[in-house]
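Shown here: the complex without one of its protein chains, the others still in place.
In this document, chain identifiers A and B correspond to the written order of the chains, with residue numbering beginning at 1 in each.
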Amino acid sequence: MRILLTIITCFFLAAAFGQKQKFIAGGSSTDLYINHKVASKETYSSIGNRYNISPQKIAYYNNLEFHNGKLLAKYLKVPLSSQNFVRMGDTRIVEGLTPVFKKANGKMGIIGYLNRGLMQPKISEDASREDLSSSIKDSVREKTTNADSIAGPSRDSVTMVAPQPVVAKKVTAVSKEFRIDNNKANRKRGFFRPKEYVKEFFSSAVTLTVITFCLIGLIYFYLSVKKKAFLSRQRLKTHVVKLISTAIINEDEDQAAQDETFELPRMLMKQFQSKDVRQLVIDELIVAKKSLRGKAALNLVQLYTYLGLLKDSLEKLKSEKWYIKAKGIQELAMMDQSKMMLPIFRQTNSKNEFVRMEAQSAIVHFGGFKGLRFLHILTYPISDWQQIKLIEQLSLLSEKELPDANKLLQSKNHSVVIFTLKIISVFHNLALHDDVIQCLHHVNPDVRYHAIKCLTNIYDDTTALTLQDVYTTEVIRNRIAILQTLKVVGSTEQADFLYLQLFEDDDSIKLAAASALIECCPDALELIGEVSSQKGYPYTNILHHIKEGLTV
Amino acid sequence: MKILIAEDEPLMLRALELKLKKEGYEVIACNNGKEAITQIGLSEPDLIITDIMMPFSSGLEIVGMVKNGINRNIPIIVLSSMGQEKIVEEAFEMGADDYVTKPFSLTELALRIKRFVKQQPKVILKPQGVPVKPYK
Partner (left out) sequence: MIWFDIISGIISYGIFLYSLSLVIIYVLIGIFSIIETVRHLRANSFTDFRLLASSPLAPSVSIIAPAYNEGATIIENVRSLLSIYYSNLEVIIINDGSTDDCLEKLVDVYELKKVDEFIRHAIPTRPIRGIYKSTNPVYKKLVVIDKVNGGKADALNTGINMACNDYIVSIDVDCILEQDALLKIVKPLMDENSKRVIASGGVVRIANSCIIEDGSLVKVVLPKKYLPRVQALEYIRAFLLGRMAWSKLNGLLLISGAFGAFDKDLVIKCGGYNPNTVGEDMELVVRMRRYMEERKEPYLVKYIPDPLCWTEAPTSFKILARQRNRWMRGMIETLRAHKTMFFNPRYGLIGMISYPYWFFFEMLAPVVETFGLLSFLIMAIVGLVEWHFFFSILFFIVAFGFLFSTFAILMEVMSYHQYKKRTEILKLLLVALTEPFVFHPFVVWSSLQGFVDYLKKKKSWGTMTREGFKKVIVPN
């Protein structure tokens, strides 16, 4: 991100919009001229072009001789005549108007407009000019005490504005109003000119600066609050750690004696009103609960209920905010509050993925494999992350069987099917072999992939042949998976099939086929050796690779 | 009997310390792997209990260093939330004497420690202080 890129761009902007610079007239009201600073490479002609006046006239006006070369003079007076100048109040409204200012009585005021000849001067009848003329008219009207009976920017009214002989002196008297009006007039003229928004830029810059300082204030305020919180947290934490660790090692069976050790240290008592402090205690309890079981874990749960922290968690469960709700569910699960199973179960298909995930974990925590019945009603996908989390939880259990797995394998929710396959694979549920084989014909290639992988762990005599059958119709990733599975489940019957795969285009397939062949066929090394001596690369390398694998 | 505990979670460290003190052991508590390594050299513990996932040095590294250099006779109990075969195997391969998976029971851990106390040879070898190459 080039955040400050605009910084230099604004230089350009300033230049680009600044180039329509202020023309300041000099001389008397009847003999007006503009003092032009001559830039290098400018000639009479280019200046003349710029001011819409013949170059000869400029030379003449300055008492100089006209020529076409480089100009020696640093300044030239450019006369303002009716050709290139429209006096204020003139009825002729002209294209390409640029205001011309004149200083009088120490004040700057517009005395007319430079007509740069973009179009011939003409009487305004064009509707598109209305805005401008009406605003000029407005400003004129203001000083003529609003006597004008004509209102509204109608076509007629514009042309009917009385041609007032406005001279520089008069104008300067009301220069202030003029300038403001003139600004407005220009803005109204359809085209947005950033230059006219100097004040707005400036004031918004000031606003930004103020906001910045507010932010800085906020940063420091936040820092000090955070530091204070951190320090008091550190202090509290030592107390909390002390409290919980003594509770953990408590071995009293007697309730009363136990409660005594649970007694809050005086230091904590006072602070315990604060939600943050209670949260700190809950967090620490959860940390400990994750690592402990047996009596120590029971002690933790008792401490949790004794301190009334259960109420906090229940409140969180009711919260509308997803992150609070999910946290509440997590706490209840970690603290074995299985009586809350029903309300949590309702959240297993929550539309918020985090609430859903925590609820699912909680249910599995409470009910083990039986808890997985939420899979039947689940309409949202289970992410890979969540699958890992749930399987990790399940692997802690003593039971190893997923009820109704065959039904789950037919679920419309593909991620549920994959998840079930993973569970079958991890827990070696051999009984489900035939159902898994069915999944090899699933529409979703990912499901098929996981079915193939799963078969590595639950195969029987027929598995290898079935895999061989589906091989030809599979995508590459699944083919490699089949070959890898055959490495485990295959027998000499697969030798011919595997040998053929050595000649596939994909290097990974070759390698996978070769390593499967080694496992399935006793004379595989010779076979591959033969191919390698005939075809050379890459078979020689594959051969070496496999030999390497055998020696390790 | 000196036991060194390396565990990054202050609460667990404290609980373990209290429990083992209650059992009558002398305890050296370290809250990261690096501190543990220096402490092993300094205070020559008779038994080490270490977590695997810790900042600066993993528990497995500690096992490797102790068993390959500092003093292969110090028994090490690895205490970890990772219960997968692969990691348990790795730990034993590197020379760990026991592996306890979290969540664990404190009483059980105490009993396992007792087993090692009985096994402990009378003569404790002095640390040789010549670590293996990769550890400089």
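We take it that a contact is a pair of C-beta atoms (placed from the backbone, for glycine too) under 8 Å apart; a residue touches a chain by one contact, two chains touch by 3 or more.
Remember, it's a predicted structure, so these values are computed and weren't measured experimentally.
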Full-complex contact with the absent chain, from A:24, A:73, A:218 or A:396: A:218
Residue numbers in chain B that touch the chain omitted from display: 34, 52-53, 55-58, 61, 64, 80-84, 86-87, 93-94, 133-134
Positions on chain A where the hidden chain makes contact: 1-19, 21-22, 37, 39, 49-50, 52, 96, 116-118, 194-195, 198-199, 201-202, 204-206, 208-209, 211-212, 215-216, 218-220, 222-223, 226, 322-323, 326-327, 330, 354, 358, 381-385, 387-389, 391-392, 415, 422, 426, 477, 507-508, 511, 538, 541-542, 544-548
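Operating definition for what follows: only the chains that are shown with their structure count from here on.
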Complex contacts: residues of chain B adjacent to chain A: 9-12, 14-15, 17-19, 22, 81, 83, 102-108
For the chain A and chain B complex, residues of the former touching the latter: 237, 241-242, 244-246, 248-249, 284, 287-297, 395-396
